[in-house]
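Comments concern the structure below.
Left out: one protein chain. Kept in place: all the others.
After this line comes subunit A, so read on.
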Amino acid sequence: SNPFEVKVNRQKFDILGRKTKNDVGLPGVSRSKAIKKRNQTLLKEYKEREKTNVFKDKRFGEYNTKITPEEKMIRRFTLERQQNYGKKNIYNLNEDEELTHYGQSLAEIEKLNDIVDSDSDTEERGTLSAELTAAHFGGGGGLLRKKVPSEQQDEEEEKPKSRKELIEEMIAKSKQEKQERQTRRESALELTEKLDKDWKEIQTLIARKTPKSERKDKEVEKPKPDEYDMIVRELGFEMKAKPSEKLKTEEELAKEEQARLQKLEADRLRRMRGIDEEANKKRPSHVSADDLADGFILDKDDRRLLSYKDGKINIENEEEEEEEEGEEEEEEEGEEGDNENEEESQEESASEDEEDDAADGHSDLESDLESEGEAAENKEEKKDKANENEPQNVEKLDPKREAAKSELPYTFAVPESYETFKCLLAGRTIEQQLIILERIQKCNHPSLAVGNKAKLEKLFGFLLEYIGELATLDLPELRTIDKVVLPLYNLCQMFPEAASDSIRFILRDAAHDLEEVIEVKGRATLPGLDTLIYLKIVSLLFPTSDFWHPVVTPAFMYMSQLLTKCRITTLQDVIKGLFICCLFLEYVSLSRRFVPELINFLLGVLHISLPKSQAQGYTVVHPFTPVGKNLELLLVCDKEDLKSWEKQNVPLSIVTRLKEASRTEINHTRLSCLALCFDLIKKCAALYESLPSFHEIMHPVRILLTKHMPVNEYPEKMQEWYHSALKELENKVKHYTPLICEKKKPVPLKQYTPKIVKVLEFGRKQAGSKKEQERKQLIQRHKRELKGAIREIRKDNQYLARMQLSEIMERDAARKRKVKELLGSLATQEGEWKAMKRKKWNN
C-alpha cells in the first residue's frame, strides 16, 4: 500500500529458510484498529461508568456465531413452543395445530390429491406437474413410484392407487426381500458348516496347513474367474514352507532354563537392593515372574510345545515346561488347547489316551497336581525324586483320576458370589475341589471371553476367603489349604494387580482391627490362624526379598505390630508368636534384612521359659515384662514330662484346641516351643552374622542363654538344641572396622573455557532438560505477556486521557461559543438600543 505507512523491520542478517512474521509493520493500520477497538469497548465503558442499569439481550444465540441462522431460527422456534406449551388458552377449545408443507395445509393437499393436475397453470406441463406433485405430496409411495415410473404411470392411468394400497404393496415387497436374504444367509451358513467339518477331517491329517485350508474355503465360495487370476492368487496365498522350531534337546532346554532362572534371580537381587527402581518402572511389563509356565499367560495362547523323551511324550519336569511356553507350538497340540472347552464338554466318554493327551497339553498345573496327589498317597517318596518319577506315576494314577473326574461336570461358570462358590466346593474331596478350580480357570480363561478376567480376579478373592474360612474352623482343614494354595498361585500369576490388591485389602482390614482393639482395650491379642496363613501365603505368592514391595512391605509392618503390640498370655499366643517369627525369618531369609522385633520376641520367649527371678544383664521389651503376670508360660517343672519329651513338629491346629490337651501334652508342647525358639535363634545368628553390630544385637540373648538357662534340667535332646544355638552365637569373630563416610563426588571447578555445544536448530535454547526448557519457556512467555499487558494498560490510559481532554475541549468550546453568542446578542441589543436612542435624539 502506501509506502509512507509501512515500517520495515530491518534484519541484521539474512538467514536462508527462515520465515519472518514481522518484517513489515503497518503502524497506521494497527493504530487505527486499536483505536477502533477501544472505541467499542473502553469508550463505551467510560461513557457508561455511572450507569447501573444494563441492557440485556435475551434472544437465543444472538451473538453465537457457531450456530447457523437456520438452526438458530429452529431453536428459537422450539423455545417459543416450549414456552407456550404449558399455558394454553382454556377458552380456545379446538385450536389444533395445522400441519403445513411449503406454507400449504397438508390436509388440504390430501384432499386435492386426486385432482392434482386440474390446478396446473398450463396445459402443456400438465403431466409433468402431476408427477411432481405426486412425488412431493404422495407420501412414502411417491418414492417407490419414481423407481418404476412407467408401470406406475400405467396403473395411475387405470386408477390412481390409494395411499393404503401403495403402502401395502411396499410392505409385501420388503418382506419378500427379507426372506430372500435370509435364505441366502442360511445357505451360506450351511456351506461354512460343511467346510468346517471337512476341515476338521483334514486337519488331523495335515498338521500345519491352516492357511491352505482357508484358501480352499475361498475357492469354494467364489468360482475363479480367470486362470491367470487364480495363479496370481495362489502364488499370493501360497504358504511358504515355514520352518517350525526344532525340537530342543534336553541339554538345550536345561541350559535355557538355567539362563532364565539366572535372569530372574538377577532381577530379584536388583529389587532387593532397591536400586534402579525407576528403570524398572519404565519397563512395560515385569518379566521376572510373569512368565511362569503355567500356560495361563494373558497375551499368549496357552498352547505348548510338544517334546519327546525316550519316545514318550515329555510332559513333566515343570522346569522344562516353563521353558516351553512362549515358543512355537505344535499345531495339533495348540488346536486341542484352544478347543479343549468344547471338547471337554462334548466327549465325556473320551478314551483314556485322548484325555491324557489333552491333559498334557493344558498346563503344568495338572502335572503339579498329580505330583501332589501322588505325594499325598505315597508319602515315602521324596519330593526331589517326584520330578523324575512323574512320568510313570501319571500313568499309574490316571485311571483313578479319571474315575474322580467322570463324576464332575466339565465346565463351570465362575461363581458370582462367595456363597455359590462355597456351594460348588462343599462336600467334595480335596482332589475334586482342585479339579473344579482348575476347570473353572480353564473354562473361563481370559482369552476366551471378555469378562473372564474380572471373573477370575473375583475368584481369587473367593479363594482367599475360602482359605480364611478353612483356617478358622474348629478343626482347621490345613491339608485342604495346602492344596488350594496351588490354584491361588496360578491365579496370582495371571492377575498380579488384582491379587495384590485383594491381599492388601485383607492386610489392611487386619491391621485396622488390631488398631481398633488397641485403642479400645489398650492391648491386643494375636490374630487367628487365618491371618497367619494369609501372611504365609504372601511369602508364597510374592518375592519377599524386595527392597519395597506393595504387598510384602505392609505385611512386614503388620507382623512387626503383632510382635510388639500383642500381649502374650497363653501358650497359644506363644505358638502364634513363634509362627510369626518363623514368617519373619522366611521373609528375610534371602535379603538378610535386620528385624529387631524378631530378636526381641525370641528373647522374650526365652525369658518366659525361665523360673521367676530378677532378670539381670538383659532387658525384655514391650510385649514381655521383666516382672508381673504371664511369666513362666514355657516353664516345665514336671520331671517325667521332661524325660518323656520328644521333639516333634507343633501341629498348627493346636492354636484352636489346646484346651482339651492333657497336662503332659501341654508340657511337651512347651518344650517343643522352646526347642523351636533355640532353632530360630540359631537361624537368626546365621542370618545376621554379617551385620557389623551382630554381637550387640545378640548380646542379651547370649547372656540369657549362658547365665540364666537351667540347661542341666533339660532333656538331652533339648540340650542339643541349646548347644547348637549357643555355638552359632559364640563362634562368630568380633570384627569392627571404623566407619568411613562415602566420599562425596568432588564438585568440579568452574571452567572458563567456552562450552561448545552443537547447534541442532537455530533460534532455540539448547541447554537443559525438557523440564527445564519448559520452565524457561513459561517464564519467557509470562514476561512477554506481562510486558504486553503493561503496554496495553498504558495505551488505554493514554486513550482515556485523550478522550477526557477532548471532552473538556468540547465543553469549553461550547461554553465559549455560548458566551460569544450571548455577548453578541447583548451587543446587538445594546447597539439597537443605542441606535434607537440616537434616532430619538435626532428626532
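Simple rule for what comes next: a contact is a pair of C-beta atoms (placed from the backbone, for glycine too) under 8 Å apart; a residue touches a chain by one contact, two chains touch by 3 or more; residues count from 1.
The criterion applied here is as follows: contacts and distances are computed from a predicted model.
In the listed set "NEDD8-activating enzyme E1 catalytic subunit", "Eukaryotic translation initiation factor 3 subunit H", "Carboxypeptidase A1" or "NOC4L protein", the entry agreeing with the UniProt name of the missing subunit chain is "NOC4L protein".
In the complete assembly, the contact with the undisplayed chain comes from A:W548, out of A:F13, A:Y228, A:W548 or A:Y752. The chain that is not drawn here is touched, among residues A:F460, A:F556 or A:W645, by A:F556. One of A:N84, A:S187 or A:T619 touches the chain omitted from the figure, and that residue is A:T619.
One of A:E457, A:D530, A:D573 or A:D679 touches the chain omitted from the figure, and that residue is A:D679.
Within the complete assembly, residues 261, 264, 267-268, 271, 274, 281, 285-286, 288-290, 292, 294, 318, 368, 372, 383, 478-479, 481-483, 485-486, 488-489, 492-493, 496-497, 499-500, 504, 507-508, 511-512, 514-515, 533, 536-537, 539-543, 546-551, 553-554, 556-558, 560-561, 564-565, 578-579, 582, 585-589, 591-597, 599-600, 619, 621-622, 648-653, 672, 676, 679-680, 683, 691-697, 734-742, 744 of subunit A touch the chain that is not shown.
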